[in-house]
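Of the protein chains in this complex, all but one are displayed in their positions.
For clarity, chains are labelled A, B and C in written order, and residue numbers in each chain start from 1.
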Amino acid sequence: MDGLRDFTADLSGMSPASGYQGQPAARPDTEARPILAGRFRRIRGLSGQLAARLSAEDQMVQSGPETSPTKWHLGHTTWFLERHVLERFIPGYTAFDDRFSYIFNAMVEPAETCHPAAQRGLLSRPTAEEVARYRDHVNAAVLRLVADTPSLGWPAVARRLELALQHEQQHQELILADIKHAFWLNPLHPAYQSPQPTGLAAAAGQSWQEYPGGICEVGMEPGAHAFELETPRHRVHLEPFRFAGRLVTNAEYQEFMEDGGYGNASLWHPDGWSLAQREGWKAPLYWFKRGGIWHTFTLSGPKLMDGEEPACHVSWYEADAFARWAGKRLPTEAEWEHAVQGQRRTGNLLDYGKLHPVPGSCSGNPGPWQAYGDAWEWTASALAPYPRYRPGDLAIGEYAHVPAAGRMVLKGGSALTPGELVRASFRHHLAPHARWQMTGIRLADDV
Amino acid sequence: MDGLRDFTADLSGMSPASGYQGQPAARPDTEARPILAGRFRRIRGLSGQLAARLSAEDQMVQSGPETSPTKWHLGHTTWFLERHVLERFIPGYTAFDDRFSYIFNAMVEPAETCHPAAQRGLLSRPTAEEVARYRDHVNAAVLRLVADTPSLGWPAVARRLELALQHEQQHQELILADIKHAFWLNPLHPAYQSPQPTGLAAAAGQSWQEYPGGICEVGMEPGAHAFELETPRHRVHLEPFRFAGRLVTNAEYQEFMEDGGYGNASLWHPDGWSLAQREGWKAPLYWFKRGGIWHTFTLSGPKLMDGEEPACHVSWYEADAFARWAGKRLPTEAEWEHAVQGQRRTGNLLDYGKLHPVPGSCSGNPGPWQAYGDAWEWTASALAPYPRYRPGDLAIGEYAHVPAAGRMVLKGGSALTPGELVRASFRHHLAPHARWQMTGIRLADDV
Amino acid sequence: MDGLRDFTADLSGMSPASGYQGQPAARPDTEARPILAGRFRRIRGLSGQLAARLSAEDQMVQSGPETSPTKWHLGHTTWFLERHVLERFIPGYTAFDDRFSYIFNAMVEPAETCHPAAQRGLLSRPTAEEVARYRDHVNAAVLRLVADTPSLGWPAVARRLELALQHEQQHQELILADIKHAFWLNPLHPAYQSPQPTGLAAAAGQSWQEYPGGICEVGMEPGAHAFELETPRHRVHLEPFRFAGRLVTNAEYQEFMEDGGYGNASLWHPDGWSLAQREGWKAPLYWFKRGGIWHTFTLSGPKLMDGEEPACHVSWYEADAFARWAGKRLPTEAEWEHAVQGQRRTGNLLDYGKLHPVPGSCSGNPGPWQAYGDAWEWTASALAPYPRYRPGDLAIGEYAHVPAAGRMVLKGGSALTPGELVRASFRHHLAPHARWQMTGIRLADDV
Partner (left out) sequence: MDGLRDFTADLSGMSPASGYQGQPAARPDTEARPILAGRFRRIRGLSGQLAARLSAEDQMVQSGPETSPTKWHLGHTTWFLERHVLERFIPGYTAFDDRFSYIFNAMVEPAETCHPAAQRGLLSRPTAEEVARYRDHVNAAVLRLVADTPSLGWPAVARRLELALQHEQQHQELILADIKHAFWLNPLHPAYQSPQPTGLAAAAGQSWQEYPGGICEVGMEPGAHAFELETPRHRVHLEPFRFAGRLVTNAEYQEFMEDGGYGNASLWHPDGWSLAQREGWKAPLYWFKRGGIWHTFTLSGPKLMDGEEPACHVSWYEADAFARWAGKRLPTEAEWEHAVQGQRRTGNLLDYGKLHPVPGSCSGNPGPWQAYGDAWEWTASALAPYPRYRPGDLAIGEYAHVPAAGRMVLKGGSALTPGELVRASFRHHLAPHARWQMTGIRLADDV
């Protein structure tokens, strides 16, 4: 039995039948402790499983300043639990190793308190084994905390724990996106998992759905757990708009390329144009030609480019240029959220095990399709705090600030995103030049 | 008579009494030709006057990759007229010097068609005198075009010409901001003009005005000329908010500094914090200590810091950190525009000749004060195209694209901004790290 | 028994008693095959032993663009054998893995033919195990070649093989210097080996030996194997000079520091002064204060600074400034070589197992002491080809060119240098800013 099967087997508890999809999660502070403990075990366990396919050497690679080694992700999420849950709720808690705060803190300043982010690839020590021991130690302490917290204190613990679990899930996606980048830069182009059967599915024809707009509500849905920057739920005014029924495909993107898209400055944002010239962009990241034919690099290794798959690993600049070429535009964040609210939260997500977009995935939703999974969808919106935003008790660590300047919002989730994490209000955000995450294109238009 | 008086004398045609303030400008395509010709002469003449205080050597300095020499601004605005007005409307128009397109084009790509922006300081040739001849030549050609265009063609010419004039006015502000930066880097710290009398005015006490929000309209006002990115006028939904009655003063900003504002990471956007550490920011740009006392560098040379003046030359990061420290926030662009719509467009603008914020300027408006002039006001909004934005016939040259990614919107205008240019819908935009323009802080808050 | 004892045990075959020291090595082409095969086994084995103290993770670390991972050194030296011995002498030899040439070639241009040097730390694949298999495979093939080569062909094979072995020995030193640097950058500051007993030895008092100069001979000694750049032996004219009896000690270097040496521009070469300011140098690399007391980082971990030890990890700029402060100068390469010729080639070298300079080591030579071992000695000479230099049949790969521009010559060898490699004519060379190798200071003076 190959690695993949084991993996999907392990993920079966998160299959559509298990009930988390399509429903707003119950607020963690009313969740029974055994359920949260169970989720804790499952989520923490999955991180270990994702890493287990990699050797200690693989887990140590850092491909660049924006990515991190697997081992660091494993240590950082553990440190997050130690700092923000154990130290917060266990008086006199003693850190597993007091040097780990320096190593696994994600902050970059002041320089004395944290290891330089660009030097994470130098951490041959602590070893993968030591990090595993660290994880075990912290896991046990957290489970004891869950069991021992008096009822009165439980809601606060549960809220923090939920935050830490969603934080861990975000890093699960990063583990996969980062190792893909590292393997791409390795001249041997290794594969993370065995090739995935893709069948002969075709992409559906593109369709367009109209929305009348007007006053709509967006942001954290009542009763759900969300990151601070998804709050508060608030009203926006939308003009009537059209929303594409599915993501742009590789074949469609290739038309743009063949029509000279990468050589036509008038289609591009000037910053993107300069960047693309400087770096010689001619196609999305991970596309390459072999014998004159386009291939793409995936977590299952190199493969022939499949025109029916949703295009991915494009920057915001490429998504924006494509939309202009197509005579359309990217949706705003509010449009996206309005169009997708109420859909079942299923799709080609991490739980599905493909780790790559698949042609024609429709997730059983009436449409628009592929809202969740396959590829993150760039929006026309720059990230900024929502109106009347007031950071609350979960504005801690990396979540203390809305990283406003220069980040564009992405919505939905990709084939690397844990299913439990996706929701209409989730605000992923990246610099417009970023291409190493699984980012694709949904079109929109005015009515 | 000192330079200032001469200067204000020359600007008297644009004094409040001359009637352009407070009224939406008539649409250029209905303006009579003599009036537009008059404005053309006056605006083009002012650029020359601004440069006339500088030697040919001064006009050649480029202080860094974001700024340009005076001489280049003079040539570039002239080339803009040649390319977008004369070549467009005069069949067979022959360029004054066909090498000037390479030199004075502001685009940066493709590299073959334009001089590298960072090398504008190398242009000892064409000389200031040659650029002056270039300006005269193009001025004469434009005035002939204005006179000779058949009625049918006039509206299109007038619209383009108005665009070129507002473009020239934007560069007038840059001439002043850029030479200030260059003089600051010069160890002799020369002054652009003589010291300005400031009287003993005090800043008004801070006051707060409440706005109920709801559905509001923002963007280009009907009948006005505006840049493409101010279009289309559209509805937004605003929550109730409070808007500060005046800008933050130097004394208030100094409190932030003395309270350790520059050393408290929790107040700062992480990107800004990293940058501030790296560059050793301890105060706004142009602040320096002499004999233990804060001074500031102005276009009238170094002077004692005046606590009553509006603070300026802060980056978005500093403005944002200050607002957080003050327990407030920056206004969104829509809030700013809603609060200011209907005000008379007057204030401490370029026309006033001070070239620096003044204490307690109130411009006769009932409030909020200092909406126009003194200092550009950073907003919480990242620049993005407006809903249903469709670039029209004025989306040319630098105005072809909305430079979305990573630019924050600023509103109002500064003591360097030509009065005719300001309007509620004007969307100035800068990278969040920029400090060399005259940028200050207006606070807002939720109700 | 700790790792160290094992190690010194393994090195016992290279102890002074084993006879290689003090004698010019027999020319390889007259060496009997079994002896060369024995050396091959021993030297190749030692590289494996040096790596064996490191985990696969440790072997993968690259601390910067000038250093390489242990695993890469192991692969590169193997590829060197494959390319320059096996492919050269075995018709139709098939590479172990034809992708390894791309990975393990040390050249940096043209970009298509070799992996970027700065990205060697990304090579989680091939794994340490695969590299070990690669080594075994190539070792076996080389030993077969040694056995099977007809007599007529033997001298050419032996010469190439000797080059490859000395190449391997150079990389043994780099393995140690590079991992030291990597461990220094690791916040856990791990140790490569257990602490070394240092006794209570004191440095000898400084003494000076005079040399009359005149016409002297330097360069490769007849009958020895040497790198091309040590050729040809040739005459130079030397003025009378004095040569210090031992290396500068930490205590002496500390006097320089306490006398403001790092703050006195007049002592420094201007390039070095700029660099030292920019990087904030206040002491040699690996020196740090703990509790107000100087410590130094060694391959046995951090330890108290010992004033009696030879100072090391200084750049040429620091060595030059120290010499100027001391009223002396660095020796020229020719002076060094003339003074040391004829000494027994023993000292605190890699074979001794200390991996760090020791106080008062004198190596049984009458003097000058510490000529071989402890620390490489910076000279005043920039590397350049010798008069009448003509590259011969060993000018291959990295040895094809004399890397003239900007490299300063170092002589002698350090506590990390294999004893078999040192000789009076050996020309080590580094950029003047380099500090990560074990580099120290010998003074000289005019008579």
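Everything that follows uses one rule, which is that contacts are C-beta pairs under 8 Å (C-beta built on N, C-alpha and C of every residue); 3 or more make two chains touch, one makes a residue touch a chain.
Keep in mind that what you see is a predicted model, and the values were worked out from it rather than measured.
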Check the whole complex and report which displayed chains the hidden chain contacts. B, C
Among C:A118, C:A202 or C:A265, which one is in touch with the chain left out? C:A265
For the chain left out of this view, which of C:V61, C:L145 or C:M408 touches it? C:M408
Determine which one of B:T94, B:S124, B:S194 or B:S207 touches the chain that has been left out. B:S124
Among B:Q49, B:T94 or B:N186, choose the residue that contacts the chain missing from this document, as touch is defined above. B:N186
Touching the hidden chain in the complete assembly: which of C:M60, C:L174 or C:A380 does that? C:A380
Write the list of chain C residues that the hidden chain touches. 107-111, 215, 234-239, 265-266, 269-274, 277, 316-317, 320, 329, 332, 380-385, 387-388, 390, 400-401, 403-406, 408, 432, 446
Residue positions on chain B contacting the omitted chain are 54-58, 60-63, 99, 102-103, 115, 119, 121-128, 182, 185-188, 190
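The working rule: only the chains that are shown with their structure count from here on.
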Spelling it out: a chain qualifies if it touches chain A and also touches chain C; which chains qualify? none
How many angstrom between the C-alpha centroids of chain C and chain A? 47
Whole-Å gap between the CA centroids of chain B and chain C: 61
I'd like the Å distance between the centres of chain A and chain B, where a centre is the mean of that chain's Cα atoms. 39
So chain A residues touching two or more other chains come to none
